[in-house]
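In this view, the complex is presented without one of its protein chains, the others remaining in place.
And then chain A:
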Amino acid sequence: MLLQTNSNARGANPQTNWSPDMPIISLRDVHKSFGAVEVLKGISFDVRKSEVICIIGPSGSGKSTLIRCINGLNNIQKGSIKVEGQEVNDPKLDLLALRKKVGIVFQQYNLFPHKTALQNVMMAPVLVLKEPKREVEERARALIAKVRLQGKEDAYPGELSGGQQQRVAIARSLAMRPDIMLFDEVTAALDPETVKEVLLTIRELAAEGMTCILVTHEMGFAREVADHVYFTDRGVIVEHGPPDQFFTKATDPRTRQFLSQIL
C-alpha cells in the first residue's frame, strides 16, 4: 500500500500521552475572530483515526476557517486543537512536525505554476524534508499514477484541467506522508464532469484508512463516504450525526432548511 502513514510507525507519543486509540484530532471550544468578526464561536468535536468527517453548511459559516486552523494556517484566539495529542495553538509548537502529519488540499488547487506535476509533488519532500531525490521521485511517480495521471508527470499546471490539477495537489499533499488529510471545498471550482475523478481519488483514500476531514457541498458524496457529518452555521455546530440519520432525520430547523435548499 502506498499510504504508509506515520502514526502506526510512530505509535504512542510519550511526550503528549497520546496513543493511536485516542482521537487523532480533538477540538475543544475553538474560537476564532478576524478583527471584530467572530467566525468560530466554540467548536468542539473529535475525529478518530481512519474516520471520514464531512463538514457542511452555508457559505461564510466558518467551515474553511475551521479546517485551516487544524493545520495552523490560521491561529485561534481561544480553545484547544490537538492533533495526535499535540496542541496546535501552542506558540512553541513544532510547525514542521504538524504539517508533516496534516495535509491540506485547497479549493483553488494552488499548484506551483513554474513546476511540472512531478516537480510539484517532489518539491516539499526534497527541499523541506531533505529526503533523497531518487527515493522521492519513485514515490512521486507512484502517487501520480495513484491519482490516475500517468503520462502527465512532465505537464505544467497550466496544461492540465482543473480536475487534473486538483489530483496533482492531492498527490503533492500525500507525498509528505500525512496521517490526516483536510479537503477544503476541493470540488467547488471544478467543472461538473471533472468533479467525479477527484471524488473517486478521495473515496479511495478514505477506503485505505486515511483520516479525512472534508468541507464540501457534495451532499451525495458526503452521505456515501462520511462516517460523521457536521452542519455548521454562523460559527457553531448546529447538528451532527452519522449520514443516514443526519440526512433523513435532521431535527434543527436551520439544518432542515439548508438541506431542503441543497438536496
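Everything that follows uses one rule, which is that a residue touches a chain if its C-beta (ideal position, glycine included) is under 8 Å from a C-beta of that chain, and two chains touch if they have at least 3 such contacts; residues count from 1.
Everything below uses one rule, namely that contacts and distances are computed from a predicted model.
**Student:** When one chain of this assembly is omitted, its UniProt record names it as which of these: "Cytochrome oxidase subunit III", "Sulfate transport system permease protein CysT", "NADH-quinone oxidoreductase subunit C" or "Polar amino acid ABC transporter, inner membrane subunit"?
**Tutor:** Result for the unshown chain: "Polar amino acid ABC transporter, inner membrane subunit".
**Student:** Of A:Met22, A:Met176, A:Val236 or A:Leu259, which sits in contact with the chain we cannot see?
**Tutor:** Touches the omitted chain: A:Met176.
**Student:** Identify the residue among A:Ala124, A:Ala140 or A:Leu205 that touches the chain left out of the display.
**Tutor:** Of all options in A:Ala124, A:Ala140 or A:Leu205, contact with the hidden chain holds for A:Ala124.
**Student:** Touching the hidden chain in the complete assembly: which of A:Trp18, A:Phe106 or A:Tyr230 does that?
**Tutor:** Touches the omitted chain: A:Phe106.
**Student:** Determine which one of A:Leu95, A:Leu200 or A:Ile262 touches the chain that has been left out.
**Tutor:** Of the listed residues, the one touching the omitted chain is A:Leu95.
**Student:** Residues of chain A in contact with the chain that isn't shown?
**Tutor:** Here the touching residues of chain A are 71, 73, 95-96, 99-100, 102-104, 106, 108, 110-114, 123-124, 127-129, 169, 172-173, 176.
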